[in-house]
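To start, the structure under review is shown below, and the notes come after it.
Here the complex is missing one protein chain, while the rest keep their positions.
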Amino acid sequence: MSAITPEIVAEHGLNPDEYDRIVNAMGREPNITELGIFSVMWSEHCSYKSSRRHLRKLPTEAPWVICGPGENAGIIDIGDGQAAIFKMESHNHPSFIEPYQGAATGVGGILRDVFTMGARPVANLNALRFGSPDHPKTRHLLSGVVAGIGGYGNCVGVPTIGGECDFHPAYNGNILVNAMTVGIADTDKIFYSAAAGIGNPVIYVGSKTGRDGIHGATMASAEFGENSEEKRPTVQVGDPFTEKLLIEACLELMATDAIVAIQDMGAAGLTSSSVEMGSKGEVGIELDLDNVPQRETGMTPYEMMLSESQERMLMVLKPGREPEAMAIFRKWDLDFAVIGKVTDTRHLVLKHKGEIVADIPLGPLVDDAPNYDRPHEETEKQDVLGPDSFTAPESNADALRELLATPDLASKRWIWQQYDHMVMGDTIGRPGGDAGVVRVHGTQKALAITTDCTPRYCKADPVEGGRQAVAETWRNITATGAIPLAITNCLNFGNPEKPIIMGQFVGCIEGMAEACLALDYPVISGNVSLYNETNGQAILPTPAIGGVGILTNYEQRASIAFAAEGETIVLIGDTEGHLGQSLYARELCGREDGAPPPVNLSAERRNGDLVRGLILTGVATSCHDVSGGGLLVAIADMAMASRIGAVLDYDRGGVPSYAFLFGEDQGRYVITTNSPELVLEQAAVDGVNASVIGVTGGATLKISEFDSISVAELTQVHEGWLPAYMAIP
Amino acid sequence: MKPAVIVFPASNCDRDAAVAIEKICGVKPLMVWHGDSTLPDVDLIVIPGGFSFGDYLRCGAMAARSPVMREVVARANNGTPVLGICNGFQVLTEAGLLPGALMMNAHLKFVCKDVALKVESNQSMFTSAYQTGEIVTYTVAHHEGNYFADDATLDQIEQNGQVAFRYLDNPNGARNDIAGIFNKERNVLGLMPHPERMIERDLGGDDGARMFESLVASL
Partner (left out) sequence: MKARVHVTLKSGVLDPQGRAIQHTLGSLGFGGVSDVRQGKYLELDLAETDRDAAERSVKDMCEKLLANTVIENYSIDLVE
């Protein structure tokens, strides 16, 4: 076996100090297979070596949390013996290199994280971020990513019910593809990854192993250079048909009591799954690699252990249950092989052709992983800019028309029409609203699910941006009438070895933690994606948040569409006309400066609780939160969704009209009602600012006596941008 | 009424079809695995949507050659009503029970949206609860829904009154805006849009429910 040279160590993304730790952990020089295993386990992707100490600051507990971070996905109790299991994960680097397969396998991976735990996946969402629409690659990347997400999700038969899609030049060289899956399980049928039972068989199921994506996990932890497009061969190819079979076979086996532990093979496949199962169970694992189903001939132990072939799982079964398990996997035409056993050595031992080819103590492999306290520098605070710092538009209607056709605000129908969002027959809140809503099959319950983040706020003020990202998901869930329960996240940042980037990470975590605490809204799973930089150019800090909430009776839900003509429109929350970091400032004034709007977490909670109460009692007939683009965009959304216009008549209390209409002050909602007095009364009791700002009706949005625009025209510009953009070859 | 739903490995609307049948027809359908070469005595066979065999080779091609399909073809030829929805329509054309073929959408993309359809004839056990000429809304969700038949076949289909549903705003390039067709005897219906996804207001509409009501009335 070849000696390990410093070059080989460097090629594995390990620095000399880390190599010394490996030698120390092993008590000898590792061989190449062992080095490969250490390199993936100690990569940023698997070890969270730059982020671990900070992630601990996030609140992860609540009475309804069944399982927090650390397993394949997080679990919350949704009553009646049922649980929601969910997680979000990034597939940024693979998607940039090969958008279709990168995005498709991202969806496949997150689905496996969820059904591994015993859940039937019921909803997918995707938070996507692309470079400038003018960048020559953007169109190709967007089209490939959307086709890949659809190609995979549509085939497995899980509805894709929402997500987000933004554009910014900071993503020109590093797009973000963050996929989220939510599943439902019975609380007494949840499966974990800790191996147990000395001598129990270790089973491999799913697709065969090939030389796919070797070193994907280390690729996901390295900065891109000019030649990243040459990395194409390491990208894995997804097979949604096999995934669908794997879902059905696993759920069928899970209905029995044959499984002791189960873990999907994600990044670093066989390595990470066997190490996780052994170390969580505080046992050893012995694998005979000759029994691993292989797609190619002559594979080495190194290749088998590092392969990222998709649609594979590792299980520990109760002794003697192999035949019934095998029968199920054979029925679904999937490979099933006993490849090893649980031991009491607390070592990972690999055999190949009768020889021991690796013998690694699991304790040190996991516990001695580097844990860095990287230097971090706080982002300099920016000035709070008053409305006067920004120019007023010629007319507010023109500004609205222009804003609705900008890339971030334009309708994303072109994207979500390529996703089957109706399969499974429970989607009652389709894409395009505040949150996607799916019924819990066969019950009166429904889950409201959303993903959100405003990276421009995070860049300007990481702490405020972190708060806002969490609060916005809470708000979007609240706007359907659901009670927000917990979040997952995908923390996408640049190179953590740069103090300013590390400072963005630490700041966003701080803000997220504050918001989670204030809103009783813990983090139950997540993923960190660092080194999103190309040639030293980092992405905007993007802590994408995926939130889940529950409606106990879905008939009480609200949608963003105005319910009827002649209803009173009420604005909930405080409006100061904050234009710093707003889309108005960026898109119409060409400015990306100033402090972002502050999030007042106690007001956030007060306002949201009031709104939810009004929805559930039927007082509010429709509801939309106010976010990017401000109040007028929110009202336009409601008008377009219902094809009902509105006549606005509001007291702006000294705030210039454009700041009132386009400011992005936080914690606000627009509701409609037939009982405005009741709303104002209740708001006054709760100490919430509420004001009547108009009435629904007609076919135009009348902003003032002299300024109006038809709903049809709004729809035309809003729906027009993306299809027109994508139609250019 | 004794309905059966055929289940292929990657069918994914099998449950949706079963839910619709149970809700509207009041009877739980039999779920029949594609590998079975026998089919119990049933009076309605539904081939659901999905990706049967990953839609590899061609949509519905391998499903049409699975063991249970021989029996389905025999029953259809003996008059048992067979309903193929979406991937089920593709399977029925591949199995030769319906003329023509379903090709990739003209715009090359998957499309999931509500579509308005014109009911071309209520003279069938699938459509008797509709009015001929009525406009209804179903959902489409497919990548290969672009109906093709050569000119002679198309003429025949039209002359025989075999067109069951036509798109008002063609979402996939289908010839003659065809969304669904009967066989000549009208005991086999294949259509790309999903009636089973439109069975209650909460899902966006209930126009699809009447297809199942029609079946209840005639079986």
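Lettered A and B in written order, each chain numbered from 1.
In this text, contacts are C-beta pairs under 8 Å (C-beta built on N, C-alpha and C of every residue); 3 or more make two chains touch, one makes a residue touch a chain.
Model, not experiment: these values are computed from the prediction.
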Contact residue for the chain not shown (choose from B:1, B:101 or B:116): B:101
Contacting the left-out chain in the complete assembly, out of B:61, B:116 or B:129: B:61
Touch residues of subunit B, complete complex, unshown partner: 57-58, 61-62, 65, 93-94, 99-101, 103-108, 146, 148-150, 173
Contact footprint on subunit A, counting only the chain that is left out: 729
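In this text, only the chains that are shown with their structure count from here on.
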Whole-Å gap separating subunit A and subunit B, where each centre is the average of the chain's CA atoms: 36
Complex contact set, residues of subunit A against subunit B: 147, 150-151, 154-157, 239-242, 244-245, 248, 332-333, 416-425, 427-428, 430, 439, 554-555
Subunit A-touching residues of subunit B, taken from the complex the two chains share: 9-10, 12-13, 15-16, 19-20, 49-51, 53-56, 109-113, 139, 141, 143, 194, 196-197, 202-204
